[in-house]
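A single protein chain has been omitted; all remaining protein chains appear in their positions.
Entry: subunit A
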Amino acid sequence: MSQFAGLSDISISEDIPVEGDISVPVGSQNPDDDFSTLDEPVKDTILRDLRAVGQKFVHVLYPKKSSALLKDWDLWGPLLLCVTLALMLQGGSADSGEDGRPQFAEVFVIIWFGSVIITLNSKLLGGTISFFQSLCVLGYCILPLTVAMIVCRIVLLGALSSVSFVVRLIVVTASFSWSTFASTAFLADSQPANRKALVVYPVFLFYFVIGWMILTFSPSP
């Protein structure tokens, strides 16, 4: 045992008891916690998710530099907004596509396909944001355009005149620039400084197309 010769100096004096607990570091949850959210009533789950979605809506309407949208992303809000917008752009006419009105599937596909393209583009340009975070941000920032759609529908309940067109134009332009500004506030931080314009342009185009679809919407006679 020559290799242990050097260790003979080290000794633990026997009057100090060595005691303690050795615990294997476990993951912070045991299986009981995994199942605990299944036992809660459905109302709690729905309310919790709705509260999270509502909180993110507030963050979109007042775009400060907060990371709530990014840290715990979820896709419920975008789905809600997308479905609402698509249903409202559908109009009451049962005859699909008779006068060039976008169909439900068209709006849905444009929003999700456009978001995926913008996300891929921002990732390819060297962004640090993850795929679903970017989808979450782009989806939530459709909120001002949905609000504009509701306003346009209300305005169109009146006469279809040039005044109503000007009002709708102003509302849609304002909400489209709000959407672009809000999503830029979240997305552009993750890009290198000199490439922000390259990321902002597709976002601008995306919200422009959606805003244009809202502006050219006319109800069925």
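FYI, contacts are C-beta pairs under 8 Å (C-beta built on N, C-alpha and C of every residue); 3 or more make two chains touch, one makes a residue touch a chain; residues count from 1.
As a working rule, contacts and distances are computed from a predicted model.
K.L.:
Of the candidate names "Protein YIPF3", "Trafficking protein particle complex subunit", "Interleukin-6 receptor subunit beta" or "AP-1 complex subunit gamma", which one corresponds to the UniProt protein name of the undepicted chain?
P.N.:
In UniProt, the chain excluded from the picture bears the name "Protein YIPF3".
K.L.:
Check each of A:16, A:124 or A:154 against the chain that is not shown and name the one that touches it.
P.N.:
Result: among the candidates, A:124 touches the missing chain.
K.L.:
Of the listed residues A:132, A:165 or A:212, which contacts the missing chain in the full complex?
P.N.:
Touches the omitted chain: A:212.
K.L.:
For the chain not shown, which residue from A:87, A:105 or A:170 touches it across the whole complex?
P.N.:
Answering carefully, the residue with contact to the hidden chain is A:105.
K.L.:
Since one chain has been left out of the picture, which residues of subunit A touch it in the full complex?
P.N.:
Answer for subunit A: residues 23-24, 26-27, 30-31, 97-100, 102-103, 105-106, 109-110, 117, 120-121, 123-126, 194-195, 197-198, 201-202, 205, 208-209, 212, 216 touch the chain left out.
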